[in-house]
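Written out below as structure tokens is the structure these notes cover.
The other protein chains are all here in position, but one chain of the complex has been omitted.
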Amino acid sequence: MPQFLGGIMTKLWQKDGMQLNKIVESFETGEDLLLDQKLVEFDVLGSLAHAKMLCQIGILTKNELNSLEKGLKEISNLNKIGKFNLEMGDEDIHSKIENYLTEKYGEAGQKIHTGRSRNDQVLTALRLFTKKNLLDIKKEAKNLIHSFNSFAEKYQELEMPGYTHMQKAMPTTVGVWAKSFSESLVDDLICLDSAIKLNNQSPLGTGAGFGVPILNLDRELTTKLLKFNKVQENPIYCQNSRSKIDAVTSSALISILMTINKFASDIMVFTTSEFSFFQVSDDLITGSSIMPQKKNIDIAELLRSKVNVVLGNYTQIVSLSSNLISGYNRDIQDSKKALMENLDITSASLKVTNILLNNLLPNKKSLATTMTPELYATEEAFKLVKTGVPFREAYQKIGKLLRQKGGVKNGSRNK
Amino acid sequence: MPQFLGGIMTKLWQKDGMQLNKIVESFETGEDLLLDQKLVEFDVLGSLAHAKMLCQIGILTKNELNSLEKGLKEISNLNKIGKFNLEMGDEDIHSKIENYLTEKYGEAGQKIHTGRSRNDQVLTALRLFTKKNLLDIKKEAKNLIHSFNSFAEKYQELEMPGYTHMQKAMPTTVGVWAKSFSESLVDDLICLDSAIKLNNQSPLGTGAGFGVPILNLDRELTTKLLKFNKVQENPIYCQNSRSKIDAVTSSALISILMTINKFASDIMVFTTSEFSFFQVSDDLITGSSIMPQKKNIDIAELLRSKVNVVLGNYTQIVSLSSNLISGYNRDIQDSKKALMENLDITSASLKVTNILLNNLLPNKKSLATTMTPELYATEEAFKLVKTGVPFREAYQKIGKLLRQKGGVKNGSRNK
Amino acid sequence: MPQFLGGIMTKLWQKDGMQLNKIVESFETGEDLLLDQKLVEFDVLGSLAHAKMLCQIGILTKNELNSLEKGLKEISNLNKIGKFNLEMGDEDIHSKIENYLTEKYGEAGQKIHTGRSRNDQVLTALRLFTKKNLLDIKKEAKNLIHSFNSFAEKYQELEMPGYTHMQKAMPTTVGVWAKSFSESLVDDLICLDSAIKLNNQSPLGTGAGFGVPILNLDRELTTKLLKFNKVQENPIYCQNSRSKIDAVTSSALISILMTINKFASDIMVFTTSEFSFFQVSDDLITGSSIMPQKKNIDIAELLRSKVNVVLGNYTQIVSLSSNLISGYNRDIQDSKKALMENLDITSASLKVTNILLNNLLPNKKSLATTMTPELYATEEAFKLVKTGVPFREAYQKIGKLLRQKGGVKNGSRNK
Partner (left out) sequence: MPQFLGGIMTKLWQKDGMQLNKIVESFETGEDLLLDQKLVEFDVLGSLAHAKMLCQIGILTKNELNSLEKGLKEISNLNKIGKFNLEMGDEDIHSKIENYLTEKYGEAGQKIHTGRSRNDQVLTALRLFTKKNLLDIKKEAKNLIHSFNSFAEKYQELEMPGYTHMQKAMPTTVGVWAKSFSESLVDDLICLDSAIKLNNQSPLGTGAGFGVPILNLDRELTTKLLKFNKVQENPIYCQNSRSKIDAVTSSALISILMTINKFASDIMVFTTSEFSFFQVSDDLITGSSIMPQKKNIDIAELLRSKVNVVLGNYTQIVSLSSNLISGYNRDIQDSKKALMENLDITSASLKVTNILLNNLLPNKKSLATTMTPELYATEEAFKLVKTGVPFREAYQKIGKLLRQKGGVKNGSRNK
């Protein structure tokens, strides 16, 4: 974490010293400040727990703790009304909070960072932030499971064709199709729970990544205060685990978005005028700036794209942390955005998929028309099997019959 | 799954018809045949369970089942001695097995595919294959955890510097450093277990992806026979889940390889002549073709690279299945190699890391020399804190002292 | 491009209709509005060229053109002083501009979109934007080449060790090392020029992606006015080329960032206290919040990470556009951010690398100390070769000599 030691950059770059300073500062902290804003409430929580513990072990007096509690509450309230904003020139959210406390509460502020490093502080705030977001996502995923199940029940018997190789294959129903997505999400929750579990470990008290000597911090206490499930013991692993746990978190989100991508891909094909299996409520339809007749389902396209976006962010997280030695490396800062984006995208995508599903209506007439006889060929073969014909023989018999009737036209050249 | 319908490709391409056929065939099945070889034993298992179930529900006679059991056992034995090899011209492992059974056991062979599609058959074999490999990897990971713990215990008190930003930061010990990897692997097992859980569902009996009508298959029975944990219910989801579960599997492997990458990255830096914290047994050292003096630790470099290889394969799996509609799409075939490679790489990497660790010796003299006073600066500051000095003040005091002694030289320009 | 047709979303979602509308709107356009801000000046340019051409072919009167020119100039000026900002509720930059013109200049505004679709309009603005950025990047890259060359000349003869497998290998000089980066950047310009060439084609006049019938647009004229190098002919390809050209652009940036990554990776290792080959001016050094003695070169770490960030964005661009059919698909919107970020990152990284290089000083004493005899082993072998000894024999002879002197200790266990 940066603290510029020199203020004499002008010496080397006399002509445009001031500007140089800005280029470097913007490169190092520019966008990061915006992201840090999301961490204010979690850093307040972490600082509060740390202060309570410092008081417990005798480093802070009761009075000093009271001051800090008051100060942190002020910060939290300012933040809620948008008045605790990071600006260019601020180093990061963590020093801004420390500075506020020192300015307003003097010595108490100077003591808040005792036995804490920016490294474990940041990690703690990020864990709390990630855990909170994952729990919200879990709730949204369960809502969506519920919606898919309701949809499936409603259209349990409504026939639609199943496709393999994008060609009509066998009969299925709208209900079975919808249920495939809820069953998929149920599996996705397994990965989500793993991600929550990994994020549910407290790194607070491991300092810069090599523990905190002399002071006898009570890590069990801060863990309990922050409602983490367990102490993350090894201080080096705490730092090393950041990218790995961010990667695990993101891969769990990718699972969810793969499910949504499949649904959105189906919607995009099944709502073409050629398929016409479903309609989407006009409320979700967009038009064209040039073609008066167009009705597009942009919402499904933007849902479809998301897994690919999060895949790219995942690549960033894994790739930028690989080939680096143990301990904090500043490179990792660049994965903060990827992680936050992944959480935002997944949360929004779950909500929007739910909206789309609730505005989706099967086109019963089209579906009825499309249930052509060749879809039942396999069923016919099985009926022959039931009479004792070996399957391969039945398969060939039915195939021949279909060819005689000219029933297999799709995609093939009729000579 | 392909079955060429035409044999008349020469018509359109008279000049070099035969060659054309080969280009297309090689494009469609070329490398896949090599990969399929690994599935023989698992397809035999799947076929056996399917046959038993078909007999149970009255589609196969006891005699037919006996024939098939005999035939499948023959295939398994041939395969073990390398005599059941796929060759160019074979379609895939699954038809090769069916063909063998039909040729040798006539009608029984023709019936084995009753109520089964290549789609659920392939998926079943892949699941069995993946589960087996993941369980082996879990065992290897536990071995490695054990080795890291032993190493950590042995060198629990041996001091080494901890690094942040690649600069010496605070004292730690070889034991703490080694323990960081075993703790990391323990977390990795959480993801591995999720992957095993997802692979522990039986897709057998879902046919092409839309269920099997008429025949009343007993899916519980095949699930039990194959030692799967549960029936994977929804037939559409079975097919859609393939890429997703492959992705989950691969992301679990990436976690493990991130841990190994961190270890290997440390080894590469800590064994430079400049750091010289560790030595590696000559048995694992390689030389140079031109420089007589060189001693390289290629093994650590090749361990380091692996997470990046598996990351690329993961990208393939997610990317090639995204934006595709529900149901089997042949694109997915191209992810078979990625999955198999990921499993192989992770298994080998765990074994080789264990070997490297067992041939690693701390260089006690170098480590002692490198424990310079500035590493203890934070400790000094904490000692002041203990006497009642606020941390920020103590921090500044110690910093000033160090600068006076000229103790902060690393990487900075001394004016 | 979206135009919500319905305003009756409340019907289906009576309880929280307004909020729903916001979720969907934010999902569809939220972040995109921020990105669009960067396109204002380029859309103004495109609109101006389009209007001039419409006047030329008789669709706009001279007066109408004058109004539009006036209006577009106003927009441009407002934008320069930060008063033409997109807000939630605006659809995108393109309709905001059209709306402004229509409100202020009536019929002329209503005519500006004649023969134009949002699809070719957006593409035109993006091309102009990308080309401008690439040309700036080219200039920055040339500056950096110049700096590396100067640095190389200055330290042409200053010896430093060359490394293979991270082990000392053979002697080289700081000059040769620095020159390796300028030579690398010279090659990178080849890819940059290809990217510029592909971006230098005008898609304006291809409408929604299927051409503009009836109106006889003069595409040569707009191409000339916008200083594009050529008309991009095929209208379907115009739309399909967007992702591909974004990918080509990004891969050219990856080349540059691979060069910078190598430099930054070297800096991070060569400035450790263990290597100590270089020092970085205090002006670029950051400290630690807990360790009083730390001096870190965060700037090099953040340069190092960038290629990995852009790699992830590249993955997004390729992956989200793959498996989609021809013609505009809204998914593509999500690649706008990836592209813009890649351009920003590369531009900033080139500037910051230049700053870092200008604040880098070789540590002559350390370098002299590190030039140990075994580095010259290959040279010794070549000297033997010059006397007629076959190379393999010379190699073995020198190797043996070195082992006798105990000169090969690095990384190997001495028994």
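For reference, chains read A, B and C in written order, and residue numbers begin at 1 within each chain.
We take it that a residue touches a chain if its C-beta (ideal position, glycine included) is under 8 Å from a C-beta of that chain, and two chains touch if they have at least 3 such contacts.
From a predicted model like this one, the values you see are computed outputs, not experimental measurements.
Although it is not drawn, the missing chain touches A, B, C when the whole complex is taken into account. The hidden chain makes contact, of the residues C:74, C:183, C:218 or C:344, with C:183.
Contact with the undisplayed chain is limited, among C:39, C:212, C:339 or C:398, to C:212. The residue touching the chain not shown here, chosen from A:38, A:104, A:142 or A:295, is A:295. Contact with the chain that does not appear here is found for just one residue of B:79, B:255 or B:329, B:329.
Note that of C:321, C:342 or C:370, the residue touching the chain absent from this view is C:321. Chain B residues in contact with the hidden partner, per the touch definition given at the top, are 1-6, 8-9, 11-13, 20, 23-24, 26-28, 94-95, 113, 116-119, 121, 207-208, 281-291, 295-296, 298-299, 301-302, 304-306, 308-309, 311-317, 319-320, 329-334, 338, 348-349, 351-352, 355, 358-359. Mapped onto chain C, the interface with the missing chain covers residues 59, 102, 107, 110-111, 113-115, 119, 162-166, 169-172, 176-177, 179-181, 183-184, 187, 190-191, 193-194, 197-198, 207-215, 233-237, 239-241, 243-245, 247-248, 251, 254-255, 258-259, 261-262, 265-266, 269, 304, 307-308, 311, 315, 318-319, 321-330, 378-379, 382-383, 385-386, 390-393.
The chain not displayed touches chain A at residues 164-170, 268-269, 271-276, 278-282, 285, 288, 290-298, 301, 315, 318-320, 322-324, 331, 359, 361, 370, 374, 377-378, 381, 395-396, 398-399, 402, 407-415.
Quick note on the criterion: only the chains that are shown with their structure count from here on.
A complete topology is adopted by the chain contact network, contact being made between every pair of chains.
Put simply, the chain farthest from chain B by mean CA position is C. Here the chain at the heart of the structure, going by C-alpha means, is A.
Here the CA centre of chain A is 25 Å from the CA centre of chain C. Touching two or more other chains at once are residues 281-282, 285, 288, 290-291, 295-296, 298, 301, 315, 319-320, 331 of chain C.
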